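One protein chain is absent from this view; the other protein chains keep their places.
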Amino acid sequence: MAILVILGFALVGTVELVLSPRRPWKEVAAYLVLLAVAAAFSVMVTLNPDLPVPQPLGLLFDWLKEIWQGGL
Amino acid sequence: MKEHVPDRQGIAFVALFILGNSIIYGLAWRAGRDLWLSFLVATGLSFPLILLYSRLHSLMHGQVFSEGMESLFGKWPSRIIALLYSGYAWRLGSYVVSDVTNFIQAVSLRDTPQFATALGFVLLVLWAVKEGAETLARWSSVMIVVVGFVLVFTLLLATGQVDLDEFLPVMYDGFGPVLLGALQIMDFPFLETILVVGSIGALSRQKASYTVFLTGFVLAAFFLMLVASFSLAVLGTEKYTTSYYPIFMATARIDVAEFLTRLELVVGVIFALGGFLKMAVCLLAACKGLAHTLGFSDYRFLATPLVLSVIPGARWLVKSSMEIERSATKVFGISDVLFQVVLPICLWIVAEIRISRHSED
Amino acid sequence: MRRRLIQILMLCLLALFTTGCWDYTELELLDFVIGAGVDADEAGIVLVTEMAKTTGVGQETEFEPVVLSTKARTLSGAAHSLSVPAGMEAFWPHTQVFLVSEEVAREGMMAVLEHILRAWDLRSTMNLFVTKGCTAEEVLKSKPPLAAGVSQHLSSTVRLGDMRAAFVPQQVWQFSGDLAALGIAATLPVVQLVHVTGNLVPVVRGAGVFKKDRLVGWLDAEQTQIFGLLKGEEQRGLFVMDTTVEGETFPITYEFVHNVVEIKPRISDGNVRMQIKLELKLGVVAAEKANFLDRAVTNTVQEQLNRAFARRIRELLWLVQEEYNSDIIGFGQVLMRKEPKVWRSHADDWDTHLRKLAADIEVDCRIIFTGLRAEPFAVRN
Partner (left out) sequence: MSFWKRWKEKKAAGKQREHLSTSLESNIRWLRSNLLADDATIVYRLLRTKGPRPRDCALVYANNMAKHDFLSEHVVAPLMSSAPPKELHGQGLLDYFMQEAISSDSMDTSSSYKELAEAVVRGTGVVLVDGCGIGLMVDAQGFEKRSVSEPQSETVVRGPRQGFTEDLGVNVSLVRRKITSPNLKMKYLYVGEQTRTKTAVMYLESVAKPDLVDEVIQRIEQIEMDGILESGYIEELIKDSPRSPFPTIGHTERPDTVAGKILEGRVAVLVDGTPFALTMPYLLVEAFQANEDYYRHWVLASFHRLVRYISFFLTTSTPGLYLALVSHHPQLLPMNLAISIAAARKNVPFPAMVEVVIMGLVFEILREGGVRLPRSVGQAISIVGAIVLGDAAVGASLVSAPMIIVVGLTGVAGFVVSQFNDVAVVVRLGLVVLAGLLGFYGFLLGGMGLMLHLASIKSFGVPYLSSLTSLSVQGSQDTLLRSPWWKMQMRPRHIGAKNRQRVQSPSRSRRS
């Protein structure tokens, strides 16, 4: 499954690069990096569906919960 | 290529965005039979914020998104803001995909893997994002007519099923639930309008921002209130608050002379149309934001990875159909408060200060 | 260029899709369940279904009903295992009629309702019935004289307005709504098997009274008629009543034309009384001797009708409040909506309050037409 996902992303990437008009190398590089990140992310989620979701605001939320005793 | 969106199309765009995927959920279920009050309260509370969003949008008038951001907040701050909102938009987009796939799996295609339903939808969104806001606005101005017509038609057919006594007694449990319900709808979908600021291009005039945002918002709020109240009056409080998709169940009951039945399909159509636009707008905003962060003026080439990553994103953020329901009807999540209220107000203050300084110079 | 990219992506998508059409089914591989019933069994639940078997080819097709049954611990399990005897996928969304046997209903409807409400393929507009004196299987296996199957027979009975005076139809959403709401109890129409010219024919008549989700008692046809009036159901059909006119007593046949009911709570000294105001517009279908052109005659007839209906309502209320202690008319709901403060203090022990709840009954019958004749037909020698 993970291999399929990687293949899919690779296919999409090549097709789009081949078909798109000439672009500055910066944009191409950004595109490739992003695509790689997206592919890696997909693979991670595919392999481990229970991947934890980071809660950067979780601490703040806990604190708020503490001061608002009413709770939601 | 400069985009240009006529006023009326902009209104349709905003209205359809707010209607979006929210229409099928039991909005403001915390308020129970008082949800119509919640809607009024939420509209009242959201109005100043929407006004603020339109102010922000009109400040960027005549400029491309990245230029506008930069002139308002400076180079690096604007990039950080854009990145934050891009992430927020991406997350919202993932939720919409998850809404759509869960709904479809629950009511119709039970054996089709969510991946397949999501892929079809996401590819369409990818196309839409690449076409840009102008095309989407034109699209929504056709679709809003369909949505409006279908909604009104369905509601008219269902008047026989409506029991107005369901709304009695008013405020049996006091004002608390009403307020909670109002907060629910402010979080989702009213204040998500902030993302439209980043996605829609130039309007005809600077003042048009106000017309577009406010009219679209009021229209959508009115329709949502109509739909939610109608569902409640048909289903009764208990069913409304406990069903995943109240409006779906309410329309399933329509039976005109044993001929016009099974109209729940129609709700599915509206939901898909709205959900599509909402997701396209989210990803448009995400792409534009990310492009600005990375310092590109064109966003289109970023669309593919960003849009495709929404499928695993949906699976990552939402792990069951209970979770999506919870997220759709939560009472102001902490991140939503930040992105919908705190940050916009800060941004607005900063922008006003910078602008007044600019004009003094 | 961009568009071409999209096209290619679309092609990839298509290639992906063609590897499997997950929800693709063929219509002819489905077995349509048109009616179902539930019986109790030591093992759990017996699900009896009436399915449509199609015969004939091409343009001349007909369907005939076939009855199958399966057993399982739960209803969902039984429904699932139905495809084994059916041989094809049992297809539920077209089910019109759902019977619950007396035994199951007495044990509680939760076992049945949970499945019906949660399952995607059962519609909330399905008609629910409770059987009396027979099992659901017996009902489904009976042979109605004219219809093609019991389900069709029952659903056409429900659709037939003139029969309504004898039962109050309940669809799943109405029944479950009443169960879930505060201050109201549910009823179901009753199906009985009646001998008609040597055949057992299912007949819908009367109502089963529920308290919470359990069946606690019955209403006969006449009580159900009154119940229907109190629920504000549009009543149609005829009823016969012995009427005394000018010292003579003879039966007159009346017809329901229009009925309106208004139930209001009235609070006096902290006591709640329900005010029931029933307005009936009636027609006269056959009256041997009464001349309704005479206002005095009309008035006496209306008086008698008022009294009769008031008496019947009182009887029904006694039965419901005292005997069954089940708020099927929804006094509690009315109280909650109109007097939420009072309801709040009564809600916790509504059952005891219900027993004591007094009602002021006001009936206003009007005869508004008498068929094609102004005066009774008279035979002269």
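Just so it is clear, A, B and C label the chains in written order, and each chain counts residues from 1 on its own.
Methods note: a contact is a pair of C-beta atoms (placed from the backbone, for glycine too) under 8 Å apart; a residue touches a chain by one contact, two chains touch by 3 or more.
What you see is a predicted model, and the numbers here were worked out from it, not measured in a lab.
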Checklist entry - Omitted chain: which shown chains does it touch? => result B, C
Checklist entry - Out of C:Gln96, C:Gln235, C:Thr298 or C:Thr370, which is the one that touches the chain we can't see? => result C:Gln96
Next on the checklist: Looking at the full complex, which residue from B:Pro177, B:Gly201, B:Gly268 or B:Pro344 touches the chain that isn't shown here?
Outcome noted: B:Gly268
Checklist entry - Among B:Arg8, B:His61, B:Lys319 or B:Arg354, which residue is in contact with the omitted chain in the full complex? => result B:Arg8
Next on the checklist: For a quick check of understanding: of B:Thr112, B:Thr193, B:Thr293 or B:Ser309, which residue touches the chain that isn't displayed?
Outcome noted: B:Thr112
Checklist outcome for this item: The missing chain sits against subunit B at residues 8-9, 11-12, 104, 108-109, 112, 116-117, 120-121, 124, 127-128, 131, 135-136, 138-139, 141-145, 258-259, 261-262, 265, 268-269, 272-273, 276
Checklist entry - What residue numbers in subunit C mark contact with the hidden partner chain? => result 3-4, 14, 17-18, 21, 23-28, 30, 32, 34, 52, 54-59, 61, 63, 91, 93-94, 96, 121
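Keep this in mind: only the chains that are shown with their structure count from here on.
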Checklist entry - subunit A to subunit B: how many Å between their CA centres? => result 22
Checklist entry - How many Å are there between the centre of subunit B and the centre of subunit C, using C-alpha atoms for each centre? => result 41
Checklist outcome for this item: Where subunit B touches two or more other chains at once, the residues are none
Item to check | Residues of subunit A touching at least two other chains | outcome: 12, 16, 20
Item to check | Interface residues, subunit C side, partner subunit B - complex | outcome: 2, 6, 9-10, 13, 16-17, 22-23, 120, 123-125, 159, 173, 176-177, 180-181, 336-338, 340, 343-344
Next on the checklist: Under the stated contact criterion, what part of subunit B meets subunit A in this complex?
Outcome noted: 180, 294, 296, 298, 301-302, 304-306, 308-309, 311-313, 315-317, 319, 330-331, 334-335, 338
Next on the checklist: Using the touch definition from the top, list the residues of subunit A that touch subunit B in their complex.
Outcome noted: 9, 12-13, 16, 20, 23, 26-27, 30-31, 34-35, 37-38, 41-42, 44-46, 49-51, 53, 57, 60-61, 64, 72
